[in-house]
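One structure, pasted below without further comment.
Complex shown without one protein chain; remaining protein chains in place.
Going in written order, the chains are labelled A, B and C, and every chain counts its residues from 1.
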Amino acid sequence: MTSRSGTVAEPVEASEPGAHGYRRPLTRADHVAMPNAQVMTYRQALNDTLRQEMIRDDKVFLIGEEIGVFEGSYKITAGLLAEFGPERVRDTPIAEEGFTGAAIGAAMLGYRPVVEIMTINFTLKAIDQIVNHAAKIHSMFGGQSSVPLVLRTPGGGGQQLAATHSQNLEVWYAHIPGLKVVAPSSPADAKALLLAAIRDNDPVIFLENLALYNTKGPVPDGDEAAEIGRAAVVRAGTDVTIVSYSRGVLTALEVAERFEAEGVSIEVVDLRSLRPLDRRSICASVMRTGRAVVFEDDWLTYGIGAELSATIAEGAFDYLDAPVRRVAAAEVPLPYAKPLELAAMPDADDLARAVRELLQDTRFRK
Amino acid sequence: MTSRSGTVAEPVEASEPGAHGYRRPLTRADHVAMPNAQVMTYRQALNDTLRQEMIRDDKVFLIGEEIGVFEGSYKITAGLLAEFGPERVRDTPIAEEGFTGAAIGAAMLGYRPVVEIMTINFTLKAIDQIVNHAAKIHSMFGGQSSVPLVLRTPGGGGQQLAATHSQNLEVWYAHIPGLKVVAPSSPADAKALLLAAIRDNDPVIFLENLALYNTKGPVPDGDEAAEIGRAAVVRAGTDVTIVSYSRGVLTALEVAERFEAEGVSIEVVDLRSLRPLDRRSICASVMRTGRAVVFEDDWLTYGIGAELSATIAEGAFDYLDAPVRRVAAAEVPLPYAKPLELAAMPDADDLARAVRELLQDTRFRK
Amino acid sequence: MPSSAPVTSAEVNQVAGHRHEESAETLIGFYREMALIRAFELRASEMYARARIGGYCHLNLGEEATVVGLMDALQPSDYLFTTYRDHGYALARGMEPGKVMAELFGKTTGVSRGRGGSMHMFDAERRMLGGYGIVGGQIPPAVGAALAISMDGPAGAETEAVMCLMGDGTTNIGSFHESLNLAGVWNLPIVFVIINNRLGMGTPVEAASAEPELYKRGSAYRIPGVRVDGNDVIEVRDAALAALEQARIERRPALIEAMSYRLRGHSVVDPARYRSVDDTAEAKAQDPVPAFRERLIEAGHLDAQAATAIDQEVDLVVDDAVKFAEDSPDPSPDELFDNAYATDVANAPRSLPGERLVVS
Partner (left out) sequence: MPSSAPVTSAEVNQVAGHRHEESAETLIGFYREMALIRAFELRASEMYARARIGGYCHLNLGEEATVVGLMDALQPSDYLFTTYRDHGYALARGMEPGKVMAELFGKTTGVSRGRGGSMHMFDAERRMLGGYGIVGGQIPPAVGAALAISMDGPAGAETEAVMCLMGDGTTNIGSFHESLNLAGVWNLPIVFVIINNRLGMGTPVEAASAEPELYKRGSAYRIPGVRVDGNDVIEVRDAALAALEQARIERRPALIEAMSYRLRGHSVVDPARYRSVDDTAEAKAQDPVPAFRERLIEAGHLDAQAATAIDQEVDLVVDDAVKFAEDSPDPSPDELFDNAYATDVANAPRSLPGERLVVS
């Protein structure tokens, strides 16, 4: 068995379970100069951006369970009911299929609903509406209608929520033509990608992560949207590429820091968009470094990392000095007990070990 | 644009849509000697096996929409209501979540339900029960209960059923720990894997394919179950490995025949089990041939082929002469119109072209 | 108590006061529409047998009176959501028969540009927001359209409403429940219509629904329900008018169950062997199209010759539709990625099967 590094708790909101936060390594925001930026949490960036877009466009409205009176399970919508009223911050019964479908219908009539589903685990209840309806309507009806809808939902384990409440099922959505799937890793991207998602005319799955809500970083003023479909090199390096997304990027950056001390230069690619997938940026990085590790919280087989590994092996074949390494979760329903949860979930130590083995396998010399 | 080969229609059952069958190339059954085997359709093999298992074990029962009086949308359960009565061949209301969940509960009490969901597209309605319940119950409750359930469902496009009725979503299930997923490509495997699935104590997704039901092959007598988790080399070859499953295997075998005439020897690996995935057999084949093409009906990005390509690149890195080639469907909701459907779905010509390019890239010489 | 006492159609009509004498012209117009649907569906069946149409193909044969009655009650500004059994609704909502047939043929001139086929007719202009192939799939979006209307502005006799159609078998799926509850709790202008043709594929209503009097199912959401004779175009129309009025003015949802009879199999390829001779005979005996023709002749609105002239006229319309569809171009494979997305984005996949992954 591997030993696990202890995690340092950050203060968590009362509405969040457990006390197992993550150490916040440097984020993208720390690496990129941002004029007119304020430092804030990922949660705050989401909240501000929702507010900003609701002010800008009165067709934008929020819909979901407990987003109004309760202010959201994870308090992302705090204060918005008071500001915009119950019609634009619409609390729903527990009926994910019904209200997600209703958001689709409203979108077909020109509204721009932002749906919150409490966690990605519950999106399964609405998946027929998401995949067989939202994703199909534009194309199947010959372009006569579109579904400008954003579905915000957090994924991720590590909070001792056990098997049914700790999944990372984004690969399912990332697989579906007609959907777009984005997964910001920093507060700045949370804002920029949410702006892009709300303004896009297609259904966008906006993946959040329980462990990111309290992370902090600078967020620029203004309203510059990100470009959906583009990855970002969030840390430049020359020796190894780590590709990840969402929470995984923080772990990747942490590991990159560790190796810097040893003189190993790691480049970190943040996917940001899972669909479309920016194969070009991923492969370009690996062409520079010749070594690749892909990192995700999800189960290994048929996960996001499978596509990444395949993409790299196919697109940068001649540049690879050794096979791509995948670091992902153990393939079991995530147990409740902390020692088992820690053993099952990939962490910085696991990632560092894989990087180290890859360096050895390729006889890396400074 | 690529040109598409015409397809030759086989007689289809009255309950099947369209007249667009597939040419039946040689199947595994034609290549393996089978004593005491009768030639029959894939449909008949399923029907016989269900009957056989219901006779053997009175805990086995069938449940699903229109499986009794209507004899099944695709007539897989024909005659069974008359033979076993409405309790063991249970017609249900249109309520996939309800009756799949009910099958789970019955399985927890010791029954062995075989659920039919008309097509994989409708499994989305039941997916919370499948993924958050059937797949979790054994592990999450500490092994105190198990869910010996088989969920039979056909996938696949090519019948002009349009975007919501033509999907291949098996990769979703193949991704989930706690589930087993099998996908027979021949009548013999349909029997052997169904026997295995029914006798297994875990939930097994049993993937059928609309285009396979009328295909024929020898099916051995007796009741030898297959081993879940093992792939099979269904055609031996030395120059290229094609990895596929379900209907794709037939296309792979057809292409292999084509190339044989040119003196290129193609090995075909039939996954049979998508979860667990038999990485060893896949990589062993590629280590022999040095060239790999993966073929599937599903969309390319994050499909089954992504995992296969990654697996090969990671497991047979030093044996590959060129990157793995993936042949899969164009990433659009499948259109109704035949020319568009043909353009979107991968066929033998597409596969042959990829094989030919791979041979060229690797300067293949006889 | 709104949830317990079943409301009869007579009551609804009285309340709303819609029962009035129809002019001969109106009635003849209804007959023409019913006859057109009948002719169109028979031709569709034939075209399927001749492999001009593929996939699944579900017909409205036997449901013509319901189709025409419902569509007549709608205002042009109302929104319609329906099922895969949608040809008749497309026609009665005013879509050109040629374009409907072209959709069945998978042609670029089809109402959904050949992308949707039989199950997926759509016409943004006529506010027919789709036939849907997933059982119950149309209901939540229909509720959402009603939600949009309710957000657009206050109630009133001139405001828009939504009509959402479904089969009897569909009342047993979860989305039915979630949707009716949402419509009830949010007070939305929507009329749910159950076309009870007594079967969901081969399953009788009694085997599928623990409460087989389906109009009563609204009681779980305080939505009043009414059962009407689906073979009576006027009764259907009046019930729909009353329900739509309630939806517009009171912003309260309503539920209508139209009792109907499927003349043939579930789809064109279903020989319906599971149906008894008696049952098939009864369906035929209740066939609304000849019955309405008879009724108009008896009432003196039409003579046999005029009726036959209509039958011939709609046959010609269908001939033209077939010709239009046949002459229309097939979509070109080059168009495969058209409308893949409504907003273009970077790196959207556009590879054809087997194409080399281009990344550099």
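Keep this in mind: a residue touches a chain if its C-beta (ideal position, glycine included) is under 8 Å from a C-beta of that chain, and two chains touch if they have at least 3 such contacts.
Note that the structure is predicted; figures quoted are calculated from it, not measured.
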For the chain not depicted, the shown chains it touches: A, B, C
Residue among B:80, B:103 or B:118 that touches the chain left out of view: B:103
Touch with the omitted chain, as defined above, among C:24, C:51 or C:220: C:220
Hidden partner interface residues of chain A, rising order: 1-2, 14-20, 65-66, 69-70, 73, 91, 93-98, 121-122, 125, 159-165, 300-301, 325-332, 335-340, 342-347, 350-351, 353-354, 357
Chain C residues touching the omitted chain (full complex): 3-5, 172-178, 180-181, 183-185, 207-211, 216-217, 219-223
Residues from chain B at the interface with the omitted partner, ascending: 61, 87, 92-93, 95, 97-111, 128-129, 132-133, 137-148, 177-178, 180, 200-202, 227-230, 273, 276-280, 282-284, 287, 311, 314-316
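Simple rule for what comes next: only the chains that are shown with their structure count from here on.
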Rounded Å distance, chain A centre to chain C centre (Cα mean): 41
Centre distance in Å when chain A and chain B are each reduced to the mean of their C-alpha atoms: 32
Chain B and chain C: spacing of chain centres that average the CA atoms, whole Å: 35
Per-residue overlap in chain B, given as positions that touch at least 2 other chains: 121, 125, 162-164, 301, 325-326, 331-332, 335
Residues within chain C bordering two or more other chains: 112, 114-116, 120, 132, 134, 137, 174, 340, 349, 357
